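Complex shown without one protein chain; remaining protein chains in place.
Moving on to chain A:
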Amino acid sequence: MERNHHLHRQLANLRQSFFDQGYLDEQLIQLEELQDDANPNFVEEVVTLFYKDSARLIHSIDQALEKNPLDFAKLDSHMHQFQGSNSSIGAKKVKTECTQFREYCRAGNVEGCKRTFQQLKREYALLKTKLEAYFEVA
């Protein structure tokens, strides 16, 4: 009993830290409300899809950033998709980086795009480790 209570508290604290530190927003809570006994892994399944989509899009953007000159329309299109996925699971910080990246795309700012994308990848990696820890405890 003591151990269960401890785990619950750990989980609650972990969750709260996500929101406090701005990694996630209330969209994740919305998703959790869609989960029930008949569909107990719904959120995890969504997040798994999210990882898969994200890996693909990050790879595409990495490749597109190697080109010279940059195809800003294509970059923006990839990033729009990535932004959408992040929005759907409530990945707040990563979404902010996406918005910033797209602004640089629209301005045709090569340095800005490349710099923001590095920052974005760092944020995404952080998000991923946090979510993975969250599902460990859950």
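Quick notes on this one:
To be clear about the criterion, contacts are C-beta pairs under 8 Å (C-beta built on N, C-alpha and C of every residue); 3 or more make two chains touch, one makes a residue touch a chain; residues count from 1.
The rule we apply is simple: contacts and distances are computed from a predicted model.
Per its UniProt entry, the chain excluded from the display bears the name "Two-component response regulator ARR6 isoform X1", taken from "AP-2 complex subunit alpha", "Protein rogdi homolog", "Calcium and integrin-binding family member 3" or "Two-component response regulator ARR6 isoform X1". The hidden chain makes contact, of the residues A:A12, A:L49 or A:A73, with A:L49.
The residue touching the chain not shown here, chosen from A:N13, A:Q30, A:Q63 or A:Q118, is A:Q30. Listed for chain A, the residues touching the missing chain in the whole complex are 27, 30-31, 33-34, 36-39, 42, 45-46, 49-50, 52-53, 77, 80-81, 83-85, 87-90.
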